[in-house]
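Encoded as structure tokens, the structure appears first; notes follow it.
A protein chain is absent from this complex, but the other protein chains hold their places.
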Amino acid sequence: MKEKHTLLGWITFLVFLFLLGPLVIIIGASFGPDNYLTFPPNGFSLKWYENVFHVEMFWTSFKISMLVALLGIVLSFLLGIPAAYALSRYQFKGKGFFTSFFISPIIIPGIVFGYGLLKYLVITYHIPIFPGVLIGHVVIMIPYVIRVISSSLMNFDYSVEEAAMSLGASRLKTFFVVVLPNIRSGIIAGILLAFLESFNNVDVSVFMTGPGVSTLPISMLNYVEYYFDPTIAAISVLFMLMTAVLIAAIERTLGLRFFTK
Amino acid sequence: MKKPAYLLLFPGALFLAVFMVVPIATIILSTFANDGSVSLAGYTSFFTDSYTLGILGTTLKISLISTLICILLGYPTAYYISRTSVSRRGIYLALAIFPLLTSAIVRSFSWMVTLGKTGLINTLLLQLHVIDKPLQILYTETSIIIGMVHLFLPLMIISLIGVMENIDGDLMQAAASLGASRFKAFVKVVLPLSIPGLLVGSTLVLVGSLTAYATPQLLGGKKRVLATLLFQNTMTLNDWKAASIIATIMIAITFLLIGVMNALAKKLNPNG
Partner (left out) sequence: MALIELKNITVAYDQKHNILENFNLSVEEGEFVSLLGPSGCGKTTTLRLIAGFNEAKDGQFLFKGQDYTKVPVHKRAFGFVFQSHALFPHLSVYDNVAFGLKLRKTDAKQIRTKVMDILEAVNLKGFENRYPSQLSGGQRQRVAIARSLVIQPDLLLFDEPLSSLDANLRVQMRMEIRRIQQELKVTTVYVSHDQEECFSISDKVAIMNKGVIEQLDTPPLIYKKPKTEFVARFVGFENILPMTGSGEGAAPLKAKDGTPFVVEGAAGMKGTVKCAIRPDDIRIAKDGEERGADNSTAGRIQVTTYLGRGYQYVVETAIGEFLVNSHGEAPFGHGETVRLDFPPDKLVPVD
């Protein structure tokens, strides 16, 4: 009985070693002084972190990534919040279909969607790269908005909404004055998740590159084709740092339990 | 009360229809068209060309092996986590979510550092004199599989924890009180009740690994899978026809797998 648990404990330990070990290794490698990636590092240096900020390609694509993520969040929330509200609040014909439809961008292979968008928007209709990548990101952010907002609305007592209306608030006013403030933590968590989804995206962005327009992950992919030096480790560590901060923020707003649902 | 629902759904649904459904439908339809007539020529050449067939085979093989490993590692881990105290469970959950939300590129980079000629594995093996020249692990099928497992194992663990947590602890005690050993109780109670989670997790991993791009691109070297072949056909060869065929095959596999999972889930539903 006891033995079995120890065995499971060891398996769990090894699994997490496997999951987190390489991430620790890349942290270590980022401080190495040599021009090639090595672990354990042969010394300590911060020069690769400095270098991250000197590679112009990273800097410009970082700005593109931020712009795409932030505009994408605004658009996906404008489209997603009303839909999430409708799906949680009302009973209607085709509810199951619409729920699946709004979640489907998660299921469609990203690489296929990216390819489709490239062929349809850029090649056929000559839409510039930037709006193209933005549209693609909005599509993949929508399911996250829907899931997070629906999850917060699940605990919302709709009689509160009726109370506001009986006191004289119109439907729209009620939504802004009563519903939104009460799902604030869900909205914050949704913004963080959608941000991560957009900021980390490769499958869609990889097709949407053009002169001066390319997101940060794609610049990183291009960079390693020519150089595989600790700059790449340093930028990875910065990514991980951002991820950790965002996860902590999600834990404080929505709670990590959300992911097991 | 019905009208507001449709009104609220409309903008989002329209957006997805125009920018997701139409592009993908256009691609699928284009693969059957050949100078104005319906034709399956593209598919015939895909399925008779040993190069493309080989890549399809590699892709399937890598995905199946990755999924199997994810099940074998993920199941006991999730079971262990679901039985620890609430506070420890939270820590494990956070530790599993961290890699899940970390960029796939960063995670592939980390394996490039670990598995490379000057990476930890080779350095260690060299110093222990197990080998006398660095092993070629990176840029092989093995490194793709390692990367895939790393990519999807957290997903498997998290979806299994969700299901296993909901299994009432009293059920195990009830089974024990009826004379079942701990192992028997597990086989008779936890296993059947966790099948739905296992099914969902496995499908996510299978579909994900069949269509993942960044990991095989970075860890595969010259080794191609469907996703990287699709990219190569598009961006370097400009062979739109071939790319559309691959895209359609990937969509078909995805929907086929999800369909099979739904059917299985219905059949195996422990609640009958």
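As written, the chains take the letters A and B, and residue 1 is the first residue of each chain.
Everything below uses one rule, namely that a residue touches a chain if its C-beta (ideal position, glycine included) is under 8 Å from a C-beta of that chain, and two chains touch if they have at least 3 such contacts.
Everything numeric in this text was worked out from a predicted model, so none of it was measured.
Engineer: Quick one: jot down which shown chains the absent chain touches.
Structural biologist: A
Engineer: Which one, A:70, A:123 or A:165, makes contact with the chain that was left out?
Structural biologist: If we include the chain that is not displayed, A:165 is the one touching it.
Engineer: If you put the missing chain back, which residues of chain A would it touch?
Structural biologist: 157, 159-160, 162-171, 173, 178, 181-182, 184
One rule holds for everything that comes next: only the chains that are shown with their structure count from here on.
Engineer: Roughly how far is chain A from chain B, centre to centre by C-alpha average, rounded to an integer in Å?
Structural biologist: 18
Engineer: So in the complex, which bits of chain A are touching chain B?
Structural biologist: So the residues of chain A touching chain B come out as 1, 4-5, 8-9, 11-12, 15-16, 18-23, 25-26, 29, 36-40, 78-80, 82-83, 85-87, 89-90, 92-93, 95, 98, 101-102, 104-105, 107-113, 115-121, 123, 135-136, 138-139, 142, 171, 196, 199-200, 202-203, 206-207, 217, 220-221, 224, 228, 232-233, 236, 239-240, 243-244, 246-247, 251, 256-257, 259-261.
Engineer: Which stretch or stretches of chain B touch chain A in the complex?
Structural biologist: Where chain B meets chain A, its residues are 1-2, 4-6, 8-9, 11-13, 15-16, 19-20, 22-24, 26-27, 73-74, 76-77, 79-81, 83, 90, 92-107, 109-114, 116, 118-120, 123, 149-150, 153-154, 157-159, 161-162, 165, 182-183, 207, 210-214, 217-218, 227, 230-231, 234-235, 240, 243-244, 247, 250-251, 254, 258.
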